[in-house]
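To start, the structure itself, in structure tokens.
One protein chain is absent from this view; the other protein chains keep their places.
Let's turn to chain A:
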Amino acid sequence: MSGSVMLGESSSWSRALVNISPYTFSAIGIAVAIGVSVLGAAWGIYITGSSLIGAAIKAPRITSKNLISVIFCEAVAIYGVIVAIILQTKLESVPASQIYAPESLRAGYAIFASGIIVGFANLVCGLCVGIIGSSCALSDAQNSSLFVKILVIEIFGSALGLFGVIVGIIMSAQASWPAKPV
């Protein structure tokens, strides 16, 4: 090691992290925000859609009402798009001397964590809404008074995606890059 002074203990993990550019972390965060959200939406739609189409063979009246379950799953993908767009507007270019400054490192980590939060919260929300939507379609086919009651459960499930979006946006406000020297 060439003449660097270590204050206190610091592990090699810290050294490895400090050498990764914050733009790497930001880009991965933005990609995860949209990619994994869309994965969750697609997964939910295929779970709901296959049950809905199968149940509609014997009970065609359920098709138009139960499309609302598909719309709840789709909303999850829209949350991911919105947050990914917000996160990418938080990216700023800093001069090369400042890329590894503590403030830019922190901004990169904030965007990364924000993307992870939104992506994975939307993934589980899409799965949850898809599973409940499928049982909603099946029970609606049996007894049409059940549709609205199971829809209440689906609304609870779709709130999870909203939690992810709220925390993601609050955390992205922490992504402040160092000001350019005048």
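One rule holds in what follows: contacts are C-beta pairs under 8 Å (C-beta built on N, C-alpha and C of every residue); 3 or more make two chains touch, one makes a residue touch a chain; residues count from 1.
Rule of thumb we're sticking to: contacts and distances are computed from a predicted model.
Q: Look at the options "Hemoglobin subunit zeta", "AP-4 complex subunit epsilon-1 C-terminal domain-containing protein", "V-type proton ATPase proteolipid subunit" or "Cdc23 domain-containing protein" and return the one that UniProt uses as the protein name of the missing chain.
A: Cross-referencing UniProt, the chain left out corresponds to "V-type proton ATPase proteolipid subunit".
Q: Any idea which of A:L17, A:I53, A:V81 or A:A179 touches the chain not displayed?
A: A:L17
Q: Quick one: say which of A:A59, A:I78, A:L91 or A:I153 touches the chain that got left out.
A: A:I153
Q: In the full complex, which bits of chain A touch the chain not displayed? Write them out.
A: Residues in contact with the chain left out: 3-11, 13-15, 17-19, 100, 102-103, 105-106, 109-110, 112-114, 116-117, 120-121, 124-125, 127-128, 131-132, 135-136, 138-139, 142-143, 145-146, 149-150, 152-154, 156-157, 159-160, 163-164, 166-167, 170-171, 174.
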